[in-house]
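Not every chain of the complex is shown here; the ones you see sit where they belong.
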Amino acid sequence: APSSDDGGTAAPDTLRVGIFHPDVTFAAFYAATGEDGALTKALEDNGVELQIEYIPSGSNLMAALNGGTLDAALVPATALLAVSSQGGDVAPLAGIYTGAGQMIIGASQYEDTRGEDVDAFDGATWAFTRVGSIGHAVARMTAEEAGLDWADQTELPLGSGSEAQAVLETNRADILVTSPVNAARAVESGVGYLVANSEADEDAPLGMALNTVLAVNGGFEKKYPEFSQVLTTGVLDGLVELKDLTDPEEALALMPPEFVEAVSDSWDLQWEYAHAGIQRAGGVFTETEVEQGVESALLSAAVPEDFKLDETFFDNTYARAAFDALGVEIPEGAL
Amino acid sequence: MSRVWLVISQVLFVVAILVGWELAASTGVLNSFLVGQPSKIAQQLGLWIADGSIWFNTGATVFTTFLGYVAALVVGVIIGSFIGSSAMMEKIAAPFLSFWQGFPRLVFYPFFAVMLGYSIASRAVHVAFVIVFVIIVATATGVASADRDVRQHARILGASPTRIFVDVDLPSATAWIAASARVTFGLAIQAAIVAEFTGAQNGLGYLMVLGQNSFNVNVIWAATSIAVFVAFAIDMLIVRSQRYFDRWAVRADSA
Amino acid sequence: MTDAIARAETKTVSNSQHPGAPAPAVELIDVSQTFRTKSGPHLAVRDIDLTVNEGEFVSVVGPSGCGKSTILYMVAGLRPPTSGEVHVLGKRVTAQTGPDLDVGFVFQKDAVLPWKTALQNVALGLRYRGASKRSAEADATEWLARVGLAGFGDRYPAQLSGGMRKRVAIAASLVLTPKVLLMDEPFSALDAQTRMIMENDLLSIWEETKQTVIFVTHDLEEAVGLSDRVITMTAGPGTILSDRASGLPRPRDLQEVRFEPAFTRLHEMLWEDLREQVQIASSRASAAGVGDGN
Amino acid sequence: MGTETRAIAVEVPPRSAVGKIVGIQFAIGAAFVLIWQLIGEVPGVATLIGTPLGTLAQLGEWVFDPEFWGNVATTVMNAFVGFLIGVIGACVFLALTYPIRLVRRFVSPFLAVLNAVPRVALAPLFIVWFGIGSGSSIAFVVAMIFLMIYINIFTGLSTIDQVYVHNAQMLGARGWQLAQSVYIPAVGTWIMSSLRLAAIWSVLGAAVAEYLAGSRGLGGYLARGGVLGEPDMLIAAAIVIAIISLIADALLSRLEKRYARWRLF
């Protein structure tokens, strides 16, 4: 079994981690890389330099991870499943965010008339980030949950986050399903209001779906098993630190300056929307998480309809060892 | 005779590449996850042909491209010939043209979409926006390089400025516009595809998003190969029409 | 240094003042043209005073590079003079006015539109004047035949020989019967026979239309045979060296007029006028070196 | 045709005109900014294209930010290396394929096909093949400009008036001499125009590649501005990118002027 306290661990010179952009759903990772973060220390001990690559497109990020130009990445479980179903070579180490992580935001003009009644949005234009994204699935499930027929709704897949506000402001969309960051921005700027939060309730659709996963390139994992353990332990330490916090300021205090700068304008709302997902994340992969994760992958057609999960794919070896090392009890339900 | 051989050798070349690719991918020499596999691409294409979606999606992209192209051509030729008609105008316009040429236009589709709605119209405008500056520059250069003696000949025969434009400037700019047509068309189709990445329910760009989403490189290749096929067909058309516009010239090859 | 002498001579030999002559069609008053080149300004022609009356046929001869083409460009309104005034048909020609519809120009270089067929090229001016395609092409066909190119109407210029292209350009100009016709060595690309036929043709057209013609040539016989007056020019910077009336009878047959004594006399006088100029031109060029001529 | 002729049409504007030109340019520039401001008033649009003032503020912030200059350097480097490789590659390939008719005809349809490949869609492949960062940026730049140059010069070559070729041949020019004294100068206008286009697209290509793939370089700002909904950053970055291509273009046009000595008036 991999262990981290041998002292002389085989490690790369630099660790290249791919991330979409600084986002509250990656908070665990950032907490670990704060000035006093566990990962920061561990990397220092091993003489490894951390290099974060921001890649704003999921497919490019996955391509880089799979192709080995990234060592590790924070990616949605859906993407991992898709890649592995296509024969890609990636290894999930730990889950750091659970739930769909999508906010349902209505255009401000409806705040008084429709409020939080999703069924009042029947026949509306529903905007979401991309065709086949989690947002797409959540939009559909939210509508159907409220008794609407998805076929009656108009779909509007967007590209970048910058459009999120604009489409609400210009009435190009009535309702928007988006990430906590974009949602917080839209609400903060007054163009939208929160209709529903997919994180509000564990029992909500995909409420327990495995979302953000710390994953490494398959080859990297084979080459540096000890270092992969160091990485996992570091990140899970961050997760554990964050789990019990409710105050956004306290959480932010753990983060590195670049993250603070990037999220500062609407951090409080982001935290409010998203911290449930952090608290729900077990670090280890649980059966429910994986089940719902696969469901969401199927829903978004990221994997073929006849997809069968390889039992060994979500392997908790590293996470268990990490919790052991941290002296924390392994969350229940672990696979 | 030699023409037939040429075509045969070209076909053989393509076949060799495809076979090599297929073998390499199926034996694992190439990582098929990363580079795809011809047989699977063909399979995907077959699927689209079978369910008929290929026509609709291809049609949408071609239509967008075409619309945007024509718009850019009209606007570009008008502005370009205006600019090319005097050295002063060229001087004035030069920095603006290079500025807009150098502006990363491909990433600004959201702007048009929000301004004009998520529709074919906004996508076509985006296409036009991406290529129009190239056409302006080509036209201006072409007009400026019209033979002065010929222009004066036409003037003396009584040509009005418009007639000079039609009879002298435009024909001599045609070579430039046509030459840039091959380059701009490649850009136009890319612009259409990029526009279809967002807010679209159909089109080749939409298919590519689907492929990217499921990390299925074969889907991306399949959509790409349609785009390439379409663009190639149009490229042939462009070359043909280039030849038509140049019918008066005695080519090196013709003797 | 020799300039002063040359100028003085010009004045003495000048005999262009016909008393009670008809209205002037073309007038150049103290005209000069300077080109900007990399090695500084280049004076091409200077102090040109020239009056061509309506219906006159005037030829201009002079050493190569003396500024004959430059003068025609100024009259045509294509290159306004750097100093002096040019009047054509009573109107002053400036940079603003541009070419006059009543002025035709056959350029030295063949300048037909490469992307139009011979027929289209000849029909062009008529079309510009609003003629219907049909009538313009009918006229053009007739004129193509007149310059010996019947049957070549649908050829593009690149498919014609040098002489044929020139004839297309001539037809394109003549079909418009401009009041003032400027011709810059129009026949130099033609073979002797075609040339003779076309010279005769030009003369007979002219007898009918009585256009004002300024005709640049380097063939003295042609100049004498065709014109009422022959202007000779000095080597560049060109000025007018002599201006001689021919006094030959009209109408003429070119083949016969050659043997008149007046013809031979004028021919010899012109030859004399010019002989020295050519020497001057080459010796001055050698002496002046790179930054030539001013 | 078109090769020797442009020259003649270009008149040198007198010195007094220079002030006027700059004045008009200034007015046009001001009009642009005004239109930008006005469009920004449309609801929702300002969140996409920002405002002139906000953009100016962003630019002001960057001036003192060493990281920004680092990004500029990265983009310029990527563009420059890609440009060099693309230009040299295209010229070498042209020299290898153009002279032999059979080769020329063999490759021609393949080039048309390659030119038609929507390179933006294949960004993931570039990342996989060339890694993130400079490798894929440079490769992307080369992919953008290689055929642009090749096709342009190729077209130029076929418009050369044969009489110049014949003349040089009769004077004894062979092979490289012919290229040097006829083909290259005759397609000068074409070469220069394609180089200028290529220079601009090199900068653009580098930025787009960075936008799609790498964090370093100005393209990273585009990505961040887009994803995080910071329009001022997006536009400011786009402007900086445009200015860099403007500079590249100006440098090349200076070169063009030097080259075009024979086309004087």
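The chains carry the letters A, B, C and D, assigned in the order they are written, with residues numbered from 1 in each.
The criterion applied here is as follows: contacts are C-beta pairs under 8 Å (C-beta built on N, C-alpha and C of every residue); 3 or more make two chains touch, one makes a residue touch a chain.
Keep in mind that this is a model prediction, so the values were computed, not measured.
Enquirer: What are the per-chain copy numbers for the complete complex, stated as a formula using the labels displayed?
Expert: Composition of the full complex, by label: A x1, B x1, C x2, D x1.
In this section, only the chains that are shown with their structure count from here on.
Enquirer: Taking the mean of the C-alpha atoms as each chain's centre, how many Å separate chain A from chain D?
Expert: Each chain reduced to its C-alpha mean, chain A and chain D end up 39 Å apart.
Enquirer: Centroid from C-alpha atoms only, then distance chain B to chain C, rounded to Å. What do you get?
Expert: Centre separation, chain B to chain C: 49 Å.
Enquirer: Centre to centre, by mean C-alpha position, how many angstrom separate chain B and chain D?
Expert: It comes to 17 Å between the two C-alpha centres.
Enquirer: In chain C, what residues contact two or more other chains?
Expert: Residue numbers touching two or more other chains: 114.
Enquirer: Which residues does chain D have that touch at least 2 chains other than itself?
Expert: Counting only residues that touch two or more other chains, chain D contributes 1, 12, 42, 44-45, 48, 124-125, 128, 211, 226, 234.
Enquirer: Give every residue of chain B touching chain A within the complex, in rising order.
Expert: Chain B reaches chain A through residues 32-34, 109-110, 113-114, 117-118, 197-201, 206, 209-210, 212-217.
Enquirer: Can you tell me which positions in chain B touch chain D when the two form their complex?
Expert: Against chain D, chain B makes touches at 2, 6, 9-10, 13, 34-35, 87-88, 90-92, 94-96, 98-104, 106-108, 110-111, 114-115, 134, 137-138, 141-142, 144-149, 151, 172, 175-176, 178-180, 182-183, 185-186, 189-190, 193-194, 205, 208, 212, 217, 220, 223-224, 227-228, 230-232, 235-236, 239, 249-253.
Enquirer: Spell out the residues on chain A that touch chain B in their complex, using ranges where they run on.
Expert: 57-59, 62-63, 66-67, 79, 82-83, 86-89, 130-133, 155-160, 162-163, 166-167, 170, 172, 300-304
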